[in-house]
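Of the protein chains in this complex, one is absent; all others appear in place.
Here is chain A:
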Amino acid sequence: MILAACLVLAFLYFGMRPAAVVPGRFQAAAEVCYEFIHSMAVDTIGPEGAAFFPFIFTLFFFILAGNYIGLLPFSFTFTSHIAVTLGLAVMVFLLTVIVSLKVQGIRFFAHFMPAGASMFLAPLLIPIEILSFLSRPVSLSIRLFANMVAGHVMFDIFASFVIMLAGFGVVGDVFAIGPIAINVALVALELLVGVLQAYVFAILTCIYLREAVAH
């Protein structure tokens, strides 16, 4: 995790060191990251999103760096640990609740009763809404955790096929090319999944924060 944080910081530091008006490749990449998250935060949350932008940025790049570091051989994927992802999700959840209470006050609790719904349905709807609200951190954390674990389990399984096939002699050696090829393709898939999950985590945080800030 320290490595991930340091990598992102180094990327930004060395990228932005020239601080040139016309950016080089490295600086342009750092700026693209900045503007990507900035537009995501502002577009999704609204004008208030600028205040949450550093938080979203931290979240996105913490997860992205964790996912990508995990793809390197002999490394450790901290985002595949439910303790870490749940910690992040609970932090987002608490932030959402605090912001909601601060911005909307007591009216925050009115959201548990959907507007326009019949009063007869209230005993049914309110528990459903509360449950759906409380399940946010769970879904947020398990989504990331499960995706990372699934990816690595796939690597593991196909790698174990190679070892199994190697036990069958020359024929096995030839057929072992298949699982290796699949594993190479899986690395590409995991690169996609890594950025996608970081994006999903960040955009869902943005959506929750918008609900907290709006109204």
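Heads up, the rule we're going with is that a residue touches a chain if its C-beta (ideal position, glycine included) is under 8 Å from a C-beta of that chain, and two chains touch if they have at least 3 such contacts; residues count from 1.
Just so we're on the same page, contacts and distances are computed from a predicted model.
Q: Any idea which of "Copper chaperone PCu(A)C", "ABC transporter permease", "ATP synthase subunit b" or "3-isopropylmalate dehydratase small subunit" UniProt assigns to the chain that's been left out?
A: Of "Copper chaperone PCu(A)C", "ABC transporter permease", "ATP synthase subunit b" or "3-isopropylmalate dehydratase small subunit", the absent chain's UniProt record names it "ATP synthase subunit b".
Q: Please identify which residue in A:91, A:113 or A:195 touches the non-displayed chain.
A: Of these options, the touching residue for the absent chain is A:91.
Q: Based on the whole complex, identify which of A:9, A:121, A:177 or A:196 touches the chain you can't see.
A: Candidates A:9, A:121, A:177 or A:196; residue touching the omitted chain: A:9.
Q: By the contact criterion defined above, which parts of chain A meet the unshown chain? Give residue numbers in ascending order.
A: 1-2, 5, 8-9, 12-13, 16, 19, 21, 27, 30-31, 34-35, 53-55, 57-58, 61-62, 78, 80-84, 86-88, 91, 128, 132, 135, 139, 142-143, 145-147, 149-150, 153-154, 156-157, 159-160
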